[in-house]
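Just one protein chain is left out here, and the rest sit where they should.
== chain A ==
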Amino acid sequence: MDFGSLFSEFDVLGAFWVNIQLTFFAAIFALVLGTVLAVMRISPVPSLRWAGTTYVTLLRNTPLTVIIVFCVLGLWGQLGITLSSDFQRNFFWLSVLGLTVYHAAFVCEALRSGVNTVPVGQAEAARAIGLGFGDSARLVILPQAFRGAVAPLGNVLIALTKNSTVAAAGSVAETSGLLKQMIEFRPDLMVAIFLVFAFGFVILVVPIGVATTSLSRRLAVAR
């Protein structure tokens, strides 16, 4: 059997599609949760600030593998929480949950670094024309902060894309599992098989880096 028929035997594109789906859903949910956390951390309310900071400290310092294993063995195995009636789909959504809560902490940090790019004068000007916290955050600070956060958010998205392989720890059939199967099946072609998977990720990840870099330059607030 040659190299070409190996790919008709194994669904490599399908496996990458699973990783893309994991990344897509986790990215959306993590962006929402991360934004909420960032607003909490910059708010004037001490208890919200504390809650946001604690969340980020705890989740950022826990290995993603532990979080995903916890979601599958803990939430589903012990507590019986199911996110889908379909057995396989349930693991998928539990892994999305794990990826979301982990990367939300990094989204929060990226947004905070974006807030740091906004000069103090902007906030002072917003206050001077009589805007309160809510209005000045919504109309003045956050729009500029999001622009300043495009590059760090791109980094989070890149990390998320690569980390979607960790869903293997949550029994999701994705690329790293398929890589193992394929090498088991054709050990003589293992380097070629590895390169296919590796370049698959290069193709996924490098455009994100290039796009977010050029986007952040284009969106940069001229100062």
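What we mean here is this: a residue touches a chain if its C-beta (ideal position, glycine included) is under 8 Å from a C-beta of that chain, and two chains touch if they have at least 3 such contacts; residues count from 1.
Quick note on the criterion: contacts and distances are computed from a predicted model.
Of the candidates "Phenylacetate-CoA oxygenase subunit PaaJ", "Phosphoribosylformylglycinamidine synthase subunit PurQ", "Glutamate ABC transporter permease" or "Xanthine dehydrogenase family protein molybdopterin-binding subunit", the chain left out of this view carries the UniProt protein name "Glutamate ABC transporter permease".
Touching the omitted chain from chain A are residues 41-49, 51, 57-58, 60-67, 69-70, 73-74, 77-80, 112, 115-116, 118, 120, 123-124, 127, 133, 136-137, 141, 151-152, 154-155, 158, 162-163, 165-166, 168-169, 175-176, 179-180, 183-184, 187, 190-191, 194, 197-198, 201-202, 205-206, 208-210, 213-214.
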